[in-house]
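Selected chains only, in their assembly positions.
In this document, chain identifiers A, B, C and D correspond to the written order of the chains, with residue numbering beginning at 1 in each.
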Amino acid sequence: MSNRSTEPDRGQEVRIEGARQVASSRADLQVSEDHHLCPGCGHPVAWRILLEVIQELSLAQRAIGVVGHGCYTNIVRMADIDFLQCLHGRAPAVATGVKRVQPQAAVFTLQGDGDMASEGLAEVLHAAARAEKITAIMLNNGVFGDTGGQMTAASVVGQRTKTSLEGRSPELHGYPVPVAELVASLPGAAYVARSAVNTAGGVAQTKRYLKRAFETQTSGAGFSLVEVLTMCPTGWFVPTAAGPGYLSDSMQPTYPTGPLKDSLRPA
Amino acid sequence: MSPTVVSRGTVTIDVERCKGCELCIPACPPGVLHMSSEVNRTGYRYPRLSPGCTGCQACHAVCPDYVFEVYKYDRPQLTEVSPGPVPAVGGAE
Amino acid sequence: MQIEVLLTGIGGQGVQLCAKALAMAATADGRQAMLSARYGGEMRGGQTEASVVVADTGLRSLPILPSAGSAYVMHHQYWPPVRARLRSGAPVVLNTTVIGPPEDLDGASEFLTVGIPATAMAAEAGAPMAAGFVLLGAYASLTSVASIDSIVAAMTELVPAYRREHIQANEAAIRAGAAAIEAGAADLWVMAGR
Amino acid sequence: MTAALLQGSRAIADSAIAAGCRFFAGYPMLPFTDLLEAMSAKMPEVGGTCINADSEIEAVNMALGAGAAGARAATGSCGQGIALMQEAIAEAALNEVPMVVFNMARGQQDYWQATRGGGWGDYRTLTLAPKDVAEAVVHTQLLFHLADTYRAPVCLYGDYLVAHTHMSVDVAPIDFGPLPDKSWALDGTAGGTGHARQIWTWAMGRDDAPGPGPDVHWRRLAQKFATMGEAEARHESYRCGDAEWVVVSFGTAGPFIDYVVEELRADGQRVGSFRPVTLWPFPEAALLEAAGRARGVLVYEVNAGQMIDDVRLALRGQVPATFIGGVSIDSSGMRQGDLLTVAAIRSRVLDAIGVGAGERR
C-alpha cells in the first residue's frame, strides 16, 4: 500500500488493473478535497452528497446556494456552484430574493441548527409559510460548532455544552425546537424530511431525501426542507469514533428520521 | 493451513488527508478496515485495508475527509491469509 | 527579569493547551504571567500561535510581542513569523518528528535549537496526541520557566472532565520531554530583554 | 408624460419602477408604509415582485438576495426598522451587493444612523436627502444608477414630508449613462465550469478561491469608499456668494431655510443657505468654498446636533459653526415638530446673527 498523492489534481487518476472505479474521492462539482473541518465532523459527508444530488439531477448550471454562518460555510471553498454567503440565520430570506428574481434556478439554503433553529427560526418558518419555492437544508448537530460548542435551540435535553455545563435542563433552558416538525405543520411546506449521516445507510437516505426536495422545488410544489443530523464530536466533547453513537443515542430519540411530509407523492 | 479471503473490491486510502476519526472502521460491513499504529505527517493514525473488501462504498459514504476511492474488481481476487495478525493491503500503488 | 516564549503549530496539536498550562504553572510557581493566543476564529485547523510572558515581578508586556526570547515549535508551517520576532541566540525547542532535523528549519542557525522527536516519543508513551506535552516538558526543563510538577498540575486542572482518561498519558509525555533535556538553562534569564 | 398629482411615496415608487426596479420588499412602518403599499400596487403591473415581508430583517435580506441575483432591488423602512437592517446593509457593502434602501425617517434624528451606520466594519453608505417630492423622484433613479456603478448599497433619507406630501410631478426614466456589466451576478449558470460565481467576503468568485481573505478585501473596499467619497459629493447652495452668514440644513428643512433666507435678504441681511444633497459623502469642499469667507455658519437640523460634526469637519476651524437646531417631534412621533416652521427658524437665525428683537421686522 502506498500513500496516494494528496495533490488535488484530477489528472493523476489512479488506475487499478482489472478493476473499475465506483466511487471517487472527489464529487463532480467539487474542486478540492481539503477542508479545515474537525476529524469526525459530519458536515463534509453531507456536502458531498448535496453536490452529487445537484449533479445527478442535472442542476449544476441552475443551482444557487445560499449559505449561513457555521462550520458548513466552508462548502463554498470546495464547491463549484454559484454561492452567496449570507448573514447568520437569514438564508431563507436571502434565498427568497434570489428565487423570485431567478425563478428558473434551483435555489437552496445550507444552514446549521444554530443558524436555522436559533438565529433564523422566523426566517425559515416565514419562508415555509409563504410556500417559497426553495429548498432549505439544515445540518443539525445540536450545537454551535463553529463557536466552540454552545447550546443551540436544537440541543437535546441533558446535553452538556459550553453554556449548559450541567446538561440542558428543561427547568432552566427549556426544550429543543424541532424545526422539521414545525415546518411540516405549515401548509406552505410541500416536502419535509429528516435524516442522519452517522451510518452509510443514513447517508444513502439523506441523498434520497435531498433529491426529493429538489424535485419538489423544480416541480413548483412549494417549500422543501431536509434536516440532516450530523456529528460534531468537537462540540459534543466526545471522541470522534463515538460521534455516530452519540448521534443515534442522544439525538435521534428527539429527532426521529424519516419523511415527515411529501406533497409530491401521488395521494 | 491459510484460509482464503475473497475480495470483490478494493479502495485507495489517501492517508495524508485522513484525520484519524475512525468513522470508517465500524462502517465497513465485512470489517476489513483497521487503524494503523503509525501516524501521518499531521500526527493522525489512518485506516489500513485487509483482504475481503466487497467494494460496497460504505467507507466512502461516511468518511468526512474524502480519503477513499472505491473499485470493483472485474473478477473477485483471492488472498491467502495467515491466521496471525491481519496483513494490510492497499488496492493501488 | 522576564522571559517570553512564542509557541507555534497547527490547529489540533494542542499548542493552546500547552501554552495555558505553562502560564498557569508559572503562576503557581509564584511568578506573574501573561498569555496571548491567536487562533482561527470560526474556522478549524490552520495557524495556531500563542505567546507567554513570565516575570518574577512587575510583568509589563504587550499582548502581541515585539520580540521574544525563546520559542516552542510544533510545526514548521507558521514558523517564519515566529522566527522574525525571535532575538538571536534564543533557545528554540522543536518537534523533529514533524519538522525533521533542526537544520531543516529555515534560519535555525541564528538560534539555540533543541530538537525533540515529540510526536514519536508521545506515541511511545502510548499517547500519540500528547506530542505537545512532550515538547512542553522539554521546553520547561530547558528554560526553568516553570517546574515540571506545576506543569503536570496545571495540565490536570485544564483537561476537561470528559478527557480525564488522558491525564496519565499526558503526564508521562511531559515527564518524558523533560527527561530528554539534560541540563537546565539558568543563563537564559540573562538574555531576556523586555 | 405630463405632471400628475402624486403622493411622494407613490411618485418614488413610480420612479423606482421607471429606473428598472423589479424587486421590492418591506415591512410597514409609518411614514415608510405608503411606499410599500405603492410598490405592492404597482410592481405586478410590470411583472416585478413586491413582498410584504414579515420583518425588516427579512425584507432587507430579500433585497440583498435579489440584488445579488442581478435585479435592481430595493427595500426601506425608518428609524427602528433601519436599525434592524444595519447588519444587512453592512453585509451588502462588504459583499458588494447593490441595492437601494429608502429610509423614510421620522424626522431628522437619524443623521448619524444614515451617515455612520450601525453596522459593522469599515463601510459607508452613499445617502441622498431630497428636499421635496420632485427631487426625490430624481434621486430615486440616481440611486439605482449609483448602486450599480459602485456595487454598493445606497440610501435615500426621506421623511414624512417627502413620503406624504402630494405634488404635481412628472415621472419619466432618466438616463445617467453607461454602467459596468453585471456578469458577477448569481444566476446559477456557472456551476460545474470551474468558474462558479461566489459572493463572500473571503472568497469573491471561484476563480481566485480561496479568495482574497478579509484583509485584502476590506482594504480594497476602504479604497472604493474613499473613491466614492471623492467623486460623489453633491450639494445645493442659495445666495451664499456674498453671505456673511451661511445656514446649513439638510433634506426637507432646506426649502424652509431658503424661504427664511429670502425673507431676511429682503430685510437686508446677508444670509445664504447651503444644503448637502449627499449626506455621505458630505460635500466638504463645496461647503468650505461657500462659507469659507463668511462670518459664521449656522447649523439647522431638527435633532440634538448630528450633522454639525460634518459641518465642523468641513470648515476645519476656519469659520465658527453655531447650532441653531434642536430636538422637535410632533405628537404623533412621525415627524418634525414646531421647530420646523418659518417663524421658529427665522427667530433662531436672527438670534444667532445678533439681530435684536427690536431690529426685527
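Please note the rule applied: a residue touches a chain if its C-beta (ideal position, glycine included) is under 8 Å from a C-beta of that chain, and two chains touch if they have at least 3 such contacts.
Computed from a predicted structure; not experimentally measured.
You only see one copy of each chain, but the structure file as a whole lists A x2, B x2, C x2, D x2.
Keep in mind that, in the parts below, only the chains that are shown with their structure count from here on.
A separation of 28 Å divides the Cα centre of chain A from that of chain B.
Centroid to centroid, with C-alpha atoms defining each point, chain B and chain D lie 64 Å apart.
Contacts from chain A toward chain B in the complex involve residues 1-4, 6, 14-16, 18-26, 30, 33-35, 37-45, 48, 197-200, 203-204, 231, 233, 240-241, 243-244.
Considering their complex, residues 10, 12-13, 98, 119, 123, 128-129, 131 of chain C touch chain B. Those residues of chain A that touch chain C in the complex are listed here as 36-39, 41, 69, 71, 73-74, 146-147, 234, 237-238.
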